[in-house]
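Report on one structure; see the data block that follows.
For this view, one protein chain was removed and the others were kept in their places.
Chain lettering (A, B and C) follows the sequence in which the chains are written, and residue indices restart at 1 in each chain.
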Amino acid sequence: MNAILRLTCRDCRGIVAAVTSFILRHNGNIINLDQYTDPAQKMFFMRLEWDLTGFKLPREKIAAALQKFGNVAVSFSDQKKRAAIFVSKYDHCLYDLLLRNKSGELNCDIAAVISNHEDLRYVAETFGQEFYCLPRDEKKQLALLQAKKVDLIILARYMQILSPKFIRAYPQKIINVHHSFLPAFKGAKPYHQAYQRGVKIIGATAHFATEDLDQGPIIQQNVAQISHRDTVDDLIVKGRDLERQVLSAAARYFLNDRLFVCGNRTIIL
Amino acid sequence: MNAILRLTCRDCRGIVAAVTSFILRHNGNIINLDQYTDPAQKMFFMRLEWDLTGFKLPREKIAAALQKFGNVAVSFSDQKKRAAIFVSKYDHCLYDLLLRNKSGELNCDIAAVISNHEDLRYVAETFGQEFYCLPRDEKKQLALLQAKKVDLIILARYMQILSPKFIRAYPQKIINVHHSFLPAFKGAKPYHQAYQRGVKIIGATAHFATEDLDQGPIIQQNVAQISHRDTVDDLIVKGRDLERQVLSAAARYFLNDRLFVCGNRTIIL
Amino acid sequence: MNAILRLTCRDCRGIVAAVTSFILRHNGNIINLDQYTDPAQKMFFMRLEWDLTGFKLPREKIAAALQKFGNVAVSFSDQKKRAAIFVSKYDHCLYDLLLRNKSGELNCDIAAVISNHEDLRYVAETFGQEFYCLPRDEKKQLALLQAKKVDLIILARYMQILSPKFIRAYPQKIINVHHSFLPAFKGAKPYHQAYQRGVKIIGATAHFATEDLDQGPIIQQNVAQISHRDTVDDLIVKGRDLERQVLSAAARYFLNDRLFVCGNRTIIL
Partner (left out) sequence: MNAILRLTCRDCRGIVAAVTSFILRHNGNIINLDQYTDPAQKMFFMRLEWDLTGFKLPREKIAAALQKFGNVAVSFSDQKKRAAIFVSKYDHCLYDLLLRNKSGELNCDIAAVISNHEDLRYVAETFGQEFYCLPRDEKKQLALLQAKKVDLIILARYMQILSPKFIRAYPQKIINVHHSFLPAFKGAKPYHQAYQRGVKIIGATAHFATEDLDQGPIIQQNVAQISHRDTVDDLIVKGRDLERQVLSAAARYFLNDRLFVCGNRTIIL
């Protein structure tokens, strides 16, 4: 079994030596280490994974012991994170997430599928997931998320705008997919916008939801070539593949403790 | 030797049969035919290439005979188009175009390299091309283009904004490269904008220059993945490859008579 | 409603004019026309789609009337083709095809899902499709395909080798997916082979099944970048996305009457 440390702190001389020596002193064996120092903000980010076999500190004490180094989060490879998926009527991202989780790609527990419509209940239930239809009731939604101890909220083409209050309740824990290569084509109907502009590539973007619509830190983007022959409907079809890819990749980064935020940028270690 | 017809007209029943029968009647052998009907504008676009061996119409009469079908342009595979390249101080697109033309990829005559600086004279002259330093003098530039019988103007990272008068003198004949995936990051310093926004892909766009800056019909776009480790300088380096690719590809489409414009969209046949 | 002509014949002067004039004479309006002449084999391939509104030939007589032009197939936009999907135990391609067909991307009727194992019965049945477990019994399989009037057989990671007799019964109608960029890594365990060789890209290939294993005409290929950090299991996960993409794209080409074979090459019009 492995432990994974996520550390954020001001950049300072000796931080890598200090942390790795700490691990060594307690008899841990480092399996992966990646770090990054943001040159503008002078912030240091590290993801460190080590084998707990023979580690001399009980796991419940590890996080506390590491606090001295900075902002610390520790997780363990035998503990799955808990995700809630928000959907409306489009099913392609929901199916994709459920299938990838079923095949072990995502490595999470789906705590709930939440929607403002009943349409996709059968999809969630086919995969043995709980489905909640809670239209226009953020209070109930938040209560449910709390009760389900949700670590991550995935907006899988959820067609509602979340309130600032909701977003502030889960900072850097809500991942949205927008169906354009942001910052191009913010807002409504991006495929129609793309068609009107006559672009030769379309894209999709997974990003953290913030109070500014479509402006949060970008996690993953992907694009596809299109031609003059592609209608808006063709763009929608091609875009579905992109949406699936970027949303599942972003969720995977989060669930594997690889995602950090620095200002309006993400760092993926 | 082949002839190439570019035809644009209102969509109407029988147009393909009419044109291909015309070719057959004069004993031409069709080698390539591609056509497209724009569903919104009901316009028909056709590129037709045929072998002139045994063709019963003298080549100077072909265009006139085809006028009845619509807006017609005819070119011949033994006649190279004439291109002018505008540059400032960046040399990468200029080198790329000169090298590709030297290797036969572009199939054009470089009529002139025109700049607002002397810096790249040696590059042009190394390749045996005429170089003209004509800063802030569109009148002289236009006179030169006229004298050189230029068919296509390639703005190869030319750092000046052309006047509306200049642009109107060469409608749909000026190809520019912008160093972002338009419509994102219009205007100045797009790589800096991209870095600030924290995107995970950068791009470049070749488009027809129109009076609205960075808003003309898009011809070609390409992108590259970047990561949080890439500095603005890294984006500039990675972007150079994209700029080269999209600009040369767009020029090649034009020079091979494959480019049509329909509203603000390009059609590539 | 539209008709779609697929024509293959020896290349000859006037063939485009002849066919398009035929369409015009019977009052058809051409919507799409694409053609290709193979330079080595001197064969001509054409896909022509026209609007049947007001067409003066009854649809059942169209194919016969066009026979004079060469090898002819005619289909109609209101008639869906019938596909059978063969699977073993991997579910990702099956889910993908069923979901894409459900969303209208594939435009076919799934006549049957056929397997040598019971494992995926629930998947097929969840989507309301008939499932047949017919292990090691090609005779029964062929009888079922005949009874179901199947136009296309999709091998969606079917882990059995088909007999020459079976393949000859459906020439150019069986599409297989191989999990490598062919011709690299033919045969068993291509992801393991790719890992051993230390490649930096992996791929997947959809191709027509022929009697020579993994050697049939290639229809679609796609690749993904990998790094030294990717284990064989990572390659398998990344490869699943590629397999889904190429197999569904290849099926779509077939179902939209866009696929032709010329020697060991495919032509996509």
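Operating definition for what follows: contacts are C-beta pairs under 8 Å (C-beta built on N, C-alpha and C of every residue); 3 or more make two chains touch, one makes a residue touch a chain.
Owing to the predicted nature of the structure, the values given are computational and were not obtained by experimental measurement.
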{"item": "Residue of B:His92, B:Arg121, B:Lys186 or B:His228 touching the missing chain in the full complex", "value": "B:His92"}
{"item": "Contact with the hidden chain (one of B:Asp38, B:Asp51 or B:Glu105)", "value": "B:Glu105"}
{"item": "Touching the absent chain when the full complex is considered, from C:Val74, C:Val237 or C:Ile267", "value": "C:Ile267"}
{"item": "Option from A:Met1, A:Val16 or A:Ala40 whose C-beta touches the chain left out", "value": "A:Val16"}
{"item": "Chain not shown, touching residues in subunit A", "value": "13-14, 16-17, 20-21, 23-24, 27, 29-31, 33-35, 37"}
{"item": "Missing-partner contacts on subunit B, residue numbers", "value": "91-92, 95, 99, 103, 105, 126, 237, 240-241, 245"}
{"item": "Residue numbers in subunit C that touch the chain omitted from display", "value": "36, 39, 181-185, 196-201, 203, 217-223, 227-229, 231, 262-268"}
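Going forward, only the chains that are shown with their structure count from here on.
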{"item": "From subunit B, the most remote chain by mean C-alpha position", "value": "A"}
{"item": "Chain at the geometric heart of the assembly (C-alpha centres)", "value": "C"}
{"item": "Distance from subunit C to subunit A - Cα centre to Cα centre, in angstrom", "value": "36"}
{"item": "Subunit A and subunit B, separation of their C-alpha mean positions in angstrom", "value": "41"}
{"item": "Multi-partner residues of subunit A (at least 2 other chains)", "value": "none"}
